[in-house]
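Left out: one protein chain. Kept in place: all the others.
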Amino acid sequence: MSAPPPLLEVRDLVKHFPVRANPLAALWPAATRRVVHAVDGVSFAIEAGETLGLVGESGCGKTTTGRLVLRAIEPTRGRIIFEGQDITALPASQLLPFRRKVQIVFQDPYSSLNPRMTVGQMVAEPIRVHRIAAGPEVESRVRALLDMVGLSPEYFRRYPHELSGGQRQRVGIARALAVGPRLVVADEAVSALDVSVRAQILNLLVELRERLGLAYLFVSHDLGVIRFVSHRVAVMYLGKLVEVASTGALFKQPLHPYTQALLAAIPAVGDGETSIFDDPTRLLEGELPNPIDLPRGCRFASRCPHRMARCDEAEPVLREAAPGHAVACYLYA
Amino acid sequence: MTGSEPVLDVRDLTVEFSSEDGPLRAVDGVSFRIRRGEIVGLVGESGAGKSLTSEAIMGLIRRPPGRIAGEVWFGGRDLLTLDEPALARIRGKDIAMIFQNPSASLNPVFRVGDQMLEAMALHLPEPRAALRERVVETLGRVGISSPRARARDYPHQFSGGMAQRVMIGMGISCVPSLLIADEPTTALDVTIQAQVLALIRGLARELGVAVLLVSHDLGIISQMCHRVLVMYAGRVVEEASVATIFRAPAHPYTRGLIECLPRLHGNGRLGAIAGMMPGLRALPSGCRFHPRCPIAEPRCAAEAPALRPLATDRAAACHLAGVS
Partner (left out) sequence: MAQPLGAGGRSFDAEGVSVSQPTAAPADARGARVGVRRVWRRFARNPGAVFGLAVFLGIVAMAVLAPVLAPYDPLAQGVGKPLEGPTFAHWAGTDSFGRDIMSRIIYGARVALVVGLVAVALAMVIGVTLGLISGYYGGVVDVVIMRVMDGLFAFPIIILAIAMMAVMGFGVRNVIIAVAVGFIAPFARVTRGDVLAVKEEPYIEAARLAGVGSLAIIFRHVLPNVLAPIIVQGALRVSGAIITESGLSFLGLGPPPPTPAWGRMIAEGQTFIVMAPHVATIPGIALMLAIVALNLLGDGLRDTLDPRMRR
């Protein structure tokens, strides 16, 4: 009995951005071409209905990874396999069926909606493009979608500038769901929202996933949000995965020193007696290294409190340290 | 830690703007005090008026079109009555201010060290050579490695966290008595944020700087502040010590905010507050929070509750304060 393939599988995904965006750069010898190692060999899988949280600080490559999965940008190397089919090299003309199954919700509610289109028009557009419905049925589908995200029918005719941030984000979600996707990439989907609105939208996303059997790739820098919404979590640092585990395991027993530092640095609501900021041992020293000129060994070594000689020689590989819990660190190898 | 006189004493601060729809009160009767070495937090969502409050204190709101009423006592004087030159002498020297986006405060075409030098020269009557040493010493104090070399760098060579530390450095170089930090770490990564916030906490603890910390992040407020004021639609709805307010919030809005946070245990539904903060043009009658309040009564729509003390050192603006 073979298990069905995961909904999404990503193998050794690499994305390098040239430092000089010069069309003539191709003429330069490859060795001297400098690149930003945005994503540097990332592999993971998402099952149907599962939410994988992708977390890390700015510049770690999580947003780029999300874009790669959508094929919004082209990978430098690596493979993207969706529903068992390798879509990495599919030409644009054949991507349409894929675009129905994978959608995106953006971070900024203020620029992710076309200011010149009504809510109804925006949500209807994907339905028409993919010929899911036609004529009057389009409108009834749009209304059903708006209802599903908690917007009353009067919003059909409204323009984005009449809506609040939370309402716009709901429209964005409705638009993403219009084609009936199986995987939604949520790119910092709640980061730009106020605390109370954020909670509303997170609740909505969880309800929708339960109702529609959606899988999410939830990209965020906010560990609290990730913890709430994810089944599994993958931590990224400078283009590589450093730890992947189920949510419970990651938060209860973070293995990688970076994950530990990240968790220690988050200000959570405490008792008000002591402050984490009074304790210097919790602090991570130093700054992120340059993503262009990377060290030869482990990328985290320069800031790691457990640095050893091995760490500077070669990069550690992501491997299982406990069932379902993978780490890229010589402490566990 | 506590001195007798508060460093900053804000009384009934009100900020009003004219508009096509009539006068809009963005800040409505805000009062608080900050003592030496104390960190007071101003928390609220966007549109609550917290940034405007801190800008009004610093005299950064142009009037007209703004109209400011109330009193802001600092160093024995009411800042709201001072003219611009007098305020300029205080700003940067006795009151330091850091904002959300540090790179916006640094001129990209001048070296960082030179900018710091110019800022110090405005307030400190020392010769330039001495000031240059101060610059290096300040950079070191805020945790920037190789400060002498870094002083010769340009702002674009500094990351967000380092730039923010430069701003803090500039702020404290003249040893201010008050630091106003308006969302200082919102644009920074978590690990860098921790460094910057630890720095600010150290300033309060070791140098006795009074700090007004404006933030929407309850976690930061909880870990940084001694006392907290919760703002909603321009008004203060609750004030208490950090320990008290998170353990037993009195105002329904504060309670709602806390329950919105993804907690460390359980996955259920996040508590959420239905609706959104009203815009200034559509303020509800009576208590501004009543349309979204789970325990609202008819009285709440009729009569706006005043900020009443509930115990020593805590107050709430709610007819049903303490009722859960």
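Order of writing sets the chain letters: A and B. Residues in each chain are counted from 1.
The rule is simple: a contact is a pair of C-beta atoms (placed from the backbone, for glycine too) under 8 Å apart; a residue touches a chain by one contact, two chains touch by 3 or more.
As the structure is a prediction and not an experimental result, all values here were calculated from the model.
Listed residues B:131, B:181 or B:272: the one in touch with the omitted chain is B:272. Among A:207, A:222 or A:285, only A:207 touches the chain that is left out of the view. Considering the whole complex, the residue from A:99, A:282 or A:310 that touches the absent chain is A:99.
Within chain A, the residues in touch with the undisplayed chain are 23, 70, 72, 95-96, 99-100, 103-104, 106-108, 111-118, 125-126, 129-130, 147-148, 150-152, 154-155, 157-164, 166-167, 172, 175, 178-179, 200, 203-204, 207, 211.
Note that in this section only the chains that are shown with their structure count from here on.
Between the CA-based centres of chain A and chain B the separation comes to 32 Å, rounded to the whole angstrom. On the chain B side of its complex with chain A, the touching residues are 45-46, 159, 161-162, 189-195, 197-198, 200-201, 205, 216-220, 222-224, 241-247, 256-262, 264, 267, 269-274, 276-277. Listing the residues of chain A that touch chain B in their complex gives 57-58, 164, 166, 194-200, 202-203, 206, 221, 223-225, 227-228, 251, 261-262, 264-273, 275-278, 280, 282-284, 287-288.
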